[in-house]
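Heads up: the structure comes next, in structure tokens.
Here the complex is missing one protein chain, while the rest keep their positions.
First chain written, first letter: the chains are A, B, C and D, and each begins at residue 1.
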Amino acid sequence: MSAVVSLTNVEKSFGAVKVLNGVSFEVARGEVAAVIGQSGSGKSTALRCINALETIEGGQIMVCGHAVHDPKLDKKTLRRDVGIVFQSYNLFPHLTAEQNIMLAPTCVKGIGKAAARDLAREVLARVGLEAKADHFPEQLSGGQQQRVAIARSLAMQPKLMLFDEVTSALDPQLTGEVLKVMEDLARGGMTMILVTHEMAFARKVASKVIYMHQGTVWETGPGAMLDDPKTPELRAFVGSGL
Amino acid sequence: MSAVVSLTNVEKSFGAVKVLNGVSFEVARGEVAAVIGQSGSGKSTALRCINALETIEGGQIMVCGHAVHDPKLDKKTLRRDVGIVFQSYNLFPHLTAEQNIMLAPTCVKGIGKAAARDLAREVLARVGLEAKADHFPEQLSGGQQQRVAIARSLAMQPKLMLFDEVTSALDPQLTGEVLKVMEDLARGGMTMILVTHEMAFARKVASKVIYMHQGTVWETGPGAMLDDPKTPELRAFVGSGL
Amino acid sequence: MPTFTLIHFQFLCWAALWTVGLSAIAFVGGGIVGFGVALARISSTRWVRILATAYIQVVQGTPLLILLFLFYFGIAIVGFKEVPAIFAAGLGLTIYSSGFLAEIWRGCIESVPKTQWEAAECLSLSSWQRLTRVILPQAMRIATAPTVGFLVQIVKNTSLASVVGFVELSQAGKLVNNSIFEPFTIFMVVAAIYFVLCYPLSTWSRSLERKLNVGRR
Amino acid sequence: DTLDEIKKRNKILIAVDLGSPPFGMTDGNMQPIGSDVESARLFAAELGVPLEIVQVTSPNRIPFLLTGKADMVMASFSVTDERKKVIDFSDPYGVIQIVVAGPKSLAVKDIKDLVGKRLGTTRGSSNDKEATTQAQGAEMVRFDDDATLITALVSGQVNLMASSPQVMQAVNARRPNDPLEVKLVLKTNPYAVGLRKGDDALREAVNKVIAANLKNGKLNEIYTRYNGTSLPEEMLK
Partner (left out) sequence: MTYQFDFAALLPYWREFAMGVWLTLQLSFVATVLGFVLGTLCAIGRSDGAPWVKALVACYVEVIRNTPLLVQIFIIYFGIATLGLHVDANVAAVLALVVNVGAYTSEIVRAGLESIHKSQLEAAECLGLSRPQTYWHVIVRPAIERVYPALTSQYVLLMLASSITSQISAEELTAVANRIQSDTFRSFETYIVVGVLYLALSFVVRIAFWLFGLVVFVRRRKLGTAL
């Protein structure tokens, strides 16, 4: 099976609220999956479950050969294979861009300082920020911070990248910068799952669109499905989203 | 003279920066004036000067018969006639919606508790929030908070209402709620000055549009002026604003 | 009839050195223990957390005077008679300051947003690495000002070490008073010495706080 | 036992309260002096071991003794039956009167005149107990040490004090223009060395020293030097 990620009937509640109610989907190697849906439909939660940030109550999640639903899961090796980028960047404010990126390779992979620095420069170059290596997060614009966050994940050479509304905190111009980086990644063959509100981007870049509604996957299909929704819910959603 | 507000050559600096550089305009009774302009053009400052939150260095401001430029101005009576609502709501977090509204009538006008409560219910009803009287601000959505803030001003029965970008912190749906309340007020004959970025609203509701640019009034006219700008600056502004 | 002389003043100054020494012991010891307790306080294991909370509650809920007394003589009852006063006073003060420092530092650690823990976790840092490489450097900035502020409390509270026979500044003041009966002069001088010791610390703590707030804005 | 231990470590630890002049106090150079201090030196010399003075205060002298931080206590320690339940006493080596003292201007003829007066004393001392039981109707005001008591009397926070004549003299030394006088003698108490229960060998040794030095007058000489009066005749025999 070439699926890098597969969710089968995943269930998750917060207290009495059932947030994921039998979610199933697959993402194959090199695929770019866009998860869309209304606020509160469980998109972020699904993403966090894939990365074992939340424990699930039912169903199965396989990610790059790791059984994430297994209580004996070794989270550390899972996370070497999976990179995640959040809406709020979550850069470490006390470290420069470069140090932010070097931290995990030196700590986790035991790479030497010099090699890690080279690596950091390289991924910074990929997101177009060579010049900002020595800046602290608060010296960077939102878009630049988000790109550093992406670079930080890339430095661990993950097999799968997760993006959770990485552009919603940004104004249109900064959004453009970040989307460009993501497009490059997609072209480079990276497997990606992204939660997004940018329908245009989803249409253009995603090889698969997953529409979530009330804690389940309501509709899946190629990017073109957005132009021809089958369910009234997706039709309403796409209509309002423009 | 039927002008409720008139500014004549108003000047105001912050330190070395001249923010208002000879601003003049008039607003007549029952008129709804929309002030538009780029960020930093002095819109908020002009509004704050009208309410004597800032002291001016030159020119004259007459508001409901009060000479605001006069250093001997009695601010308290001025503010009985003028209500202001800010972008950031500025509700008092430790008081319920109702208590927020009752505070000024009881403290300033010396109205009894029971009468003030009736008044509060009445203005809450006008903004469609009877049901939320006992909620604290943090229990309300942004749009609801903004409507409570409007109700709080209304409770003092002002002759003039000032609104400073009251919708910019809100998402489109919440914006709709607040704009509806403002439309109702306009229909009810309230004199209003509003700083806004909602061109559509300005077009629809305002009887007068005031375009500010670099600390002066660059163009004034009816709402229709937005469709046919005379100055290249306004043309650029309207073009970008869409 | 003796009066307040330079000899008395010197005596007080020597005693003030002990005040400083005791404070240093209490601070270093309390820092080490307090750090451990702070970590225990935010541990993911329930009973460790409960234990640490209980420890903090007991230490903060008992007057230092009583703590010192119980420690000094408690050690002797357990069988270590030759324990010098400095050790017992140091231990009592250590326990006392660890209770307070643990609580201060816990607050600082918890004020680092949870998303920082998550981000570090997603980079597959171990929990120790998360703590030392990501959380503590951020918490430390917040913690400096209240920690220095608490140092002032320690300096003043060493005055209670007199119950275990320690002659530090306050006790020295009483001794001098016993020989010359001039409480007003003596306690004013004692107060002035404490002020000289504490005021720079207070000022420092406040300037740190200001710097931090500016940084945040 | 303790006597062997003293010999073995070649040092005797004697607890003295340096906050109760003239028994224990410090001189102008902050060196310990007083009748208890000198008596302690005498005892150490007689026992043939060097002396180490352990400074105590009246609230903590018992714990010091009981936990072995001192071998014995010499702190004008009045002998009472209650105290005998917890510690042992040697034979007395001095006496201490419990008196009520006050300024000349205040007329006090007998115990009933104390009613309604503020009577200061040191908390938990035998003075405290004696005054509390005898002077019914007086308002008792208690302090932790003599120095604070004296300061309170001098500054007018109390009208009278229940204390020893020795403390009164210390006050008068500070204020020669308005001297205090003894109004009433409540009791005369012998005081002795405090020892841990069961330290019989040490007590025997101490008793021997006391008997010898009472006879040869050395203890009386020390007492007289600091207290201004001689020990009572019957003790010197």
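Going forward, a contact is a pair of C-beta atoms (placed from the backbone, for glycine too) under 8 Å apart; a residue touches a chain by one contact, two chains touch by 3 or more.
Treat the numbers as computed from the prediction; the structure is a model and nothing was measured.
Within the whole complex, touches from the chain that is not shown fall on B, C, D. Residue-wise, the contact with the chain that is not shown comes from C:Ser159, picked out of C:Ser97, C:Gln116 or C:Ser159. Checked against the full complex, the one of B:Cys107, B:Ala131, B:Ala200 or B:Ala236 touching the unshown chain is B:Cys107. Of the candidate positions D:Gly28, D:Pro50 or D:Gly124, contact with the unshown chain belongs to D:Gly124.
The chain not shown here is touched by just one of D:Val49, D:Leu66, D:Ile111 or D:Ala173, and that residue is D:Leu66. The missing chain lies against subunit C, touching residues 57-58, 60-67, 69-70, 73-74, 77, 81, 152, 156-157, 159, 170, 173, 183-184, 187-188, 190-191, 194-195, 198-199, 202. For subunit B, the residues in touch with the chain missing from this view are 51, 53, 75-76, 79-80, 82-84, 86, 88, 90-96, 103-104, 107-108, 136, 138-139, 152-153, 156. Take subunit D: the residues that touch the chain left off the picture are 58-60, 62-63, 66-68, 82-83, 85-87, 120, 123-125, 128-129, 141-144, 148, 151-152, 155-157, 196.
One rule holds in what follows: only the chains that are shown with their structure count from here on.
When the CA atoms of subunit A are superposed on subunit B, the rotation angle comes to 170 degrees, reported as a multiple of 5.
Relative to the whole-protein C-alpha centroid, the nearest chain centroid is that of C.
We define each chain's centre as the mean of its Cα atoms; on that basis subunit A and subunit B are separated by 42 Å. For the pair subunit C and subunit D, the distance between mean C-alpha positions equals 37 Å.
Shown here, the protein chains touch in an arrangement that is not a line, ring, star or fully connected set. Listed in rising order, the residues of subunit C touching subunit D in the complex are 1-2, 5, 7-8, 11, 69, 72-73, 76-77, 81, 162-165, 167, 174-179, 181, 183. Looking at the complex, you find that subunit C touches subunit A at residues 115-116, 118-126, 129, 133-134, 137-138, 141. Those residues of subunit A that touch subunit C in the shared complex are 51, 53, 75-80, 82-84, 86, 88, 90-95, 103-104, 107-108, 152-153, 156.
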